[in-house]
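With one protein chain held back, the other chains of the complex are shown just where they sit.
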Amino acid sequence: MTLGDIQLSNAQIAWRAAQDIEDGAYVNLGIGFPEMVAKFQPEGREAIFHTENGVLNFGRAPAAGEEDWDLINAGKKAITLKPGAAFFHHADSFAMVRGGHLDVAILGAYQVAQTGDLANWSTGKGGVPAVGGAMDLVHGAKRVAVLTDHTTKKGEPKLLETCTLPLTGVGCVTRVYTSLAVVDIEGGRFVLREKLPALSLADLQAVTGAELTTPGPVADLIVPNL
Amino acid sequence: MTLGDIQLSNAQIAWRAAQDIEDGAYVNLGIGFPEMVAKFQPEGREAIFHTENGVLNFGRAPAAGEEDWDLINAGKKAITLKPGAAFFHHADSFAMVRGGHLDVAILGAYQVAQTGDLANWSTGKGGVPAVGGAMDLVHGAKRVAVLTDHTTKKGEPKLLETCTLPLTGVGCVTRVYTSLAVVDIEGGRFVLREKLPALSLADLQAVTGAELTTPGPVADLIVPNL
Amino acid sequence: MDKTIATPAEAVARIPDGATVMIGGFGGSGAPIELIHALIDHGARNLTVINNNAGNGHVGLAALIEQGQVAKLICSFPRSADPKVFTDLYLSGGIALELVPQGTLAERIRAGGAGIPAFYTPTSYGTDLAEGKPVAEFDGRMYVQERWLKADFALIKAEEADPLGNLTYRMAARNFNPVMAMAARVTIAQVSRIVAPGAIDPEVVVTPGIFVDGIVPVENPQQEEVLNRQEAVYP
Partner (left out) sequence: MDKTIATPAEAVARIPDGATVMIGGFGGSGAPIELIHALIDHGARNLTVINNNAGNGHVGLAALIEQGQVAKLICSFPRSADPKVFTDLYLSGGIALELVPQGTLAERIRAGGAGIPAFYTPTSYGTDLAEGKPVAEFDGRMYVQERWLKADFALIKAEEADPLGNLTYRMAARNFNPVMAMAARVTIAQVSRIVAPGAIDPEVVVTPGIFVDGIVPVENPQQEEVLNRQEAVYP
């Protein structure tokens, strides 16, 4: 068995994260893979999505050919509005972020440390640096969660004692949804909450760069085929 | 001859100040006597008036009985709108003030010092202190002018070397329109620009608490009967 | 999602003794009279109130002060046509006053809502109101450091709301209401009308619903200035 055989797809990780979003929550989804979370809201719950470029309560992408390119999200993808939307300027948008008005921000990650430090904006390798709104988002939402593969493509752990890449924020992440597990960050330690049933704790620990503690029960991480 | 016989009325002081306001200027008029400046705009010039409580381009008071008390100025008096008005909230309103977007602010004064210091918010005598927007306005407009009687009712000078009352702002006033003269503040000195023709320079100096310099010509201060 | 609360009484029921409460309005315009009167009926005491003024006559904020419910007032201009209630209590030492320049007050509230713990302003530099505050020089000019203001509750007045809490205002009654909505843990807006989601054009929303926790319909709201001209007294 290799991790590649059993680990969750991006869609499945996003699905799992979506299950923790309460009805009526105000949510910002990071550019790229976290955007998929919106598709998997459980029946009967409706979150309100915020995008940095000044829209609250946007909906699905329009059909191809029906895009209005003045109506986009932070990833520059065309969106639509739900009834009860609002437009506002960038300073007001980040007042929402920095002022703690979002309930949840869900971001991608290069690395997460057991202290809650996040590295997701720079590979530190030169090229053109770009940060966007990530450094604001990690200090804004009441709950900052990360979606990520458990390891890099080369199999190196992304959950670490200390990040080695340039930081996005210090002590900001509280929960990590990976392709293998759900891990909380509490008191400077990784606390394992759920893991794929096919994986032993020792297997999981072997691909994790810091100690996974288990002060409470560890549930099975079960997601639908997507 | 006493000063009481020749000195300008409040309306006349306001008239004189109004002559210096350019067409299209953005202007804030302090509560009370400075509000009269709006009435005396020269023919063909139209300033745009700002009030701290969130209105730009308001007009005259409505007729009695036609007030809408949700449409008031900073003095809590009913106003009307001109075409091209705008409403905004208090933080935006003071962004206009503090951000230097006003061309002129015209305020009343207890005392003005030759350094441009202004005292106009507290008599220092106890009672209930109240400051309103005065401390913001003196640091906001490109030009801060003062309207005032040249002396107190007891005949004490209001133009001084140093203010003795609590300050509203330091080095903020650039021109003073008094009941006897027009005085600029330049390089820490009072520079006399205009005086009532009936008054000698010595007479004027006698009721002024700091030296009036005359590096340039002194014009006659001539205003209509109002 | 529906943030509607049936009555002002219900809306203020959870405000405890000792709470910090922002109350919108400038003079009489934009003052949420029905919410303030409900707070009087509710009876919470030892409140710290943030408002531009100190009330006028014997209704609204003046009445709340008259009932002895306000321990401290943070405001810019505690004078009015009839400030007797506040003046008497203040001069007898019955209420504390923190006097803040009006623009600094608005900006401190906005900073509270925007996650900015402190900022620098030229306002009040060199005056008694800057005493004890840090100062700093930027580009050759001196500035005063001011701290954010936050509240447990904001009671505001708006014109139109949808069930998500998106708000519009009426003329100069906007004033402090939008920034206070941002700066409180719980923001309650009394509104003249509640319309369906989507009935407010997203372009004209002034306060997006993310800043609003409860909306209370008050169809024909009382206006403080009008009440005072009628010499009204509450309760």
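Chains: A, B and C, in written order; residue numbering restarts at 1 for each.
Assume a contact is a pair of C-beta atoms (placed from the backbone, for glycine too) under 8 Å apart; a residue touches a chain by one contact, two chains touch by 3 or more.
Nothing here was measured: the structure is a model prediction, and the numbers come from that model.
Q: Taking the complete complex into account, which shown chains does the hidden chain touch?
A: Over the full assembly, the chain not pictured touches A, B, C.
Q: From the list C:Leu99, C:Ala114, C:Ala151 or C:Leu164, which touches the chain that is not on show?
A: Considering all chains, including the one not shown, the answer is C:Ala114.
Q: Considering the complete complex, identify which of B:Leu56, B:Val146 or B:Leu159 is in touch with the unshown chain.
A: The missing chain is touched by B:Leu56.
Q: Of the residues A:Gly59, A:Gly132 or A:Gly155, I need the one that contacts the missing chain.
A: Once the missing chain is taken into account, the touching residue is A:Gly132.
Q: In the complete assembly, which of B:Ala85, B:Val128, B:Leu165 or B:Val218 touches the absent chain?
A: Looking across B:Ala85, B:Val128, B:Leu165 or B:Val218, the contact with the absent chain belongs to B:Ala85.
Q: What residues on chain A make contact with the chain left out of this view?
A: 51-55, 68-72, 76, 87-91, 93-94, 97-98, 117, 122, 127-136, 139-140, 166-170
Q: Need a quick check: the contact residues on chain C for the chain that isn't drawn.
A: Touch with the absent chain occurs at residues 107, 111, 114-122, 136, 138-139, 141, 143, 147, 168-169, 171, 202-204.
Q: On chain B, where is the contact patch with the chain that was removed from view?
A: The missing chain touches chain B at positions 23-24, 26, 46, 48, 50, 55-57, 81-88, 91-92, 94-102, 139-140.
By our rule, only the chains that are shown with their structure count from here on.
Q: Between A-C and B-C, which chain pair is linked by more C-beta pairs in contact?
A: More C-beta contacts join the chains of B-C.
Q: Please name the chain that ends up farthest from chain A once chain centres are defined by their CA atoms averaged.
A: Result for max centroid distance from chain A is chain B.
Q: By CA centroids, point me to the most central chain in this structure.
A: C
Q: On a C-alpha centroid basis, what's the spacing between chain A and chain B, in Å?
A: Chain A and chain B have C-alpha centres separated by 56 Å.
Q: So how far apart, in whole Å, are chain A and chain C when each is placed at the average of its C-alpha atoms?
A: Computed value for the inter-centroid distance: 36 Å.
Q: For chain A, jot down the residues that touch at least 2 other chains.
A: None at all.
Q: Send over the residues of chain C in touch with two or more other chains.
A: 110
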